[in-house]
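As you look at this complex, bear in mind that one protein chain is not there, while each of the others sits in place.
By written order: A, B and C. Residues from 1 in each chain.
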Amino acid sequence: MKGALRPEAAAEMIPEGASLLIGGFMAVGSPERMIDALVARGVGGLTVIANDTAMPGKGVGKLISAGLVRHVIASHIGLNPETQAKMIAGEITCELVPQGTLVERIRAGGMGLGGVLTPTGLATEVETGKQIVTVEGNRYLVETPLKADFALIGAWQADYVGNLSYLLTAQNFNPVMALSGRTVIAEAESIVPVGVIPPDAVKTPGVLVDHLLIRAA
Amino acid sequence: MKGALRPEAAAEMIPEGASLLIGGFMAVGSPERMIDALVARGVGGLTVIANDTAMPGKGVGKLISAGLVRHVIASHIGLNPETQAKMIAGEITCELVPQGTLVERIRAGGMGLGGVLTPTGLATEVETGKQIVTVEGNRYLVETPLKADFALIGAWQADYVGNLSYLLTAQNFNPVMALSGRTVIAEAESIVPVGVIPPDAVKTPGVLVDHLLIRAA
Amino acid sequence: MDAKEFIARRVAREIRPGSLVNLGIGLPSMVANFVPADLGVFFQAENGVIGLGARPPEGMEDRHLTDAGGGFVTAVPGAASIDSAMSFGLIRGGHLDMTVLGGLQVDEAGHLANWKVPGKMVPGMGGAMDLVTGAARVIVAMQHSAKGQSKIVPRCTLPLTAQRRVDLVVTDLAVIEPTAAGLVLRERAPGVTVDDIRAATEAALVIPDDVPEVILA
Partner (left out) sequence: MDAKEFIARRVAREIRPGSLVNLGIGLPSMVANFVPADLGVFFQAENGVIGLGARPPEGMEDRHLTDAGGGFVTAVPGAASIDSAMSFGLIRGGHLDMTVLGGLQVDEAGHLANWKVPGKMVPGMGGAMDLVTGAARVIVAMQHSAKGQSKIVPRCTLPLTAQRRVDLVVTDLAVIEPTAAGLVLRERAPGVTVDDIRAATEAALVIPDDVPEVILA
């Protein structure tokens, strides 16, 4: 790990038009301080890859409301009316991806796979424009890897070398996304000495984490 | 989970010619009591999918020595001279698979993927006979899913509903294999009340486990 | 008893002891209220827990433990936290014994449409495509009609969720089993005649000699 950053300093690393993987599910487990700093910085044209766009005032929803997002790759935007409104108004483009396919595409990006073969989406709109491969007589969609310039991760505990652990359903997409950002920035609820997170409780090894946000004030 | 079995009863479930995923890495993390029971039962013609064949007297090596294995799918057999001797003698056939590809193929089997695309093995003997898919201008091998009739899992702790945890490097292939056996039999070093393994420490959810071996005598 | 409770109680009868079940948001989630606690059923919330429980006692809600709709929940003893990759691995790999989902349309081929009304409602498919493709058993729980229009139609006019034939449709009027031979009317709601159902159904129905009344859980 390279070091701990103030949220403003972390946000300054992120340029106009960057692509971001953002952890969380309906904002549960999302890195809220990091997102607040991005909203304060105000760089736009972002591509956001996330399970959903939460709701106005929460998680990814704050970036949507602030008009900083140009493109969304997500499985669900139905609980954020602003995302839908901006999509209809042409301010945001949106690629909708089945949730299981989304997580496998992000994992493939982080794990060096050229893609995965899945039956999900066959004979639906999701099939459109995709390569199809037949294995043992069954047809599958080729789903391609997703990576991003940054992964913004929400964790429960971090230790001084960047090892991360998560709590219950706040885990969700975070560990997978930590594999797939070219720069990985993690925000943890507490930062604890090395050894407090035992090896078997580490869900994201610190070697994947480039920066931790400093502790909350 | 369906219940706890004596090792002999578990071995009796496994017929001649069955395919077995067996956890462990050089026998570290292998279900030794289950393997002993299989050797005692003596059913042959088995297909074993494992990282390696350990060494004589340990883990998968015991099945090799007993002459019960007809086909091996593994990444490495070099530390068990008996496997090599039997292969040369034509008693065992062997498919050698790169270790990272092996784990992804097993995972694909358990997670309903039709396969994964990987650059590992391109321009080597591993490429022979495989489908190649091009994604964004890069060539990848299509590696197909692996499943087996049974997965034999070695765990550290199990609870009464079959949740499993592992210790350090004894984890290895076990959690992935627990996804991919049509029947999953787990052998744990201790069996503890529900709640002793907290939700965030569970590596294999009990819903994947069909049977636990009863505690060691 | 209102129509939703009727549907939920009928679906609850389909749930087998010791199974792993995913309930969609809304009506399907009501099913859990009618499943006996001693049945050993584990409910999955696809955002990250196996062993989803009811709402927590007031004042004990925790933002790290929610369902897929973002609502506070509890976890039952024996619960396991899962990340999104494991969660959808369970769904896509056939480990999920049953999913109960809402529907917009079901057609004579047993196809479900439940994620999009072009031009009107484009929330995204979330986990629905994975659930319908991967779950061992798919049950659709919905009102028989909406705004006077039958939701059981000759051929879906809305975008399909998957190419897989669903296993059972439970409405306020009837229990219908899609089969290779068409939609078989299995049960009728109390006081509802076969002719009532035929009149309320746009699709052709296969009517067995005996169509008993629904028995509730």
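A few comments on the model shown:
One rule holds for everything that comes next: contacts are C-beta pairs under 8 Å (C-beta built on N, C-alpha and C of every residue); 3 or more make two chains touch, one makes a residue touch a chain.
Bear in mind the structure is a predicted one, so any value in this text is a computation, not a measurement.
Seen in the complete assembly, the chain not on display touches A, B.
Only one residue in the set A:116, A:146 or A:179 touches the chain that does not appear here, and it is A:179. Checked against the hidden chain, the listed residues B:9, B:135 or B:167 yield one contact partner: B:167.
Within the complete assembly, B:122 is the residue of B:4, B:66, B:122 or B:192 that touches the hidden chain. Of the candidate positions B:40, B:96 or B:132, contact with the hidden chain is made by B:96. For chain B, the list of residues touching the undisplayed chain reads 25-29, 51-52, 55, 74-79, 84, 87, 96, 98-101, 103-104, 107, 118-126, 156, 166-176, 203. Across the interface with the omitted chain, chain A contributes residues 1-2, 107, 109-113, 159-161, 163, 179-180, 194-195, 199-200, 202, 205-208.
Here is the rule we use: only the chains that are shown with their structure count from here on.
Each chain's centre was taken as the mean of its CA atoms, and the one lying most distant from chain C is B. Chain centres here are Cα means. That of chain A falls 29 Å from that of chain C.
If you average the CA atoms of chain B and of chain C, the two centres end up 35 Å from each other.
Each of the following residues of chain C touches two or more other chains: 49, 75, 81-82, 88-89, 91-92, 133-134.
Residues of chain A in contact with two or more other chains: 104, 118-119, 166-168, 171.
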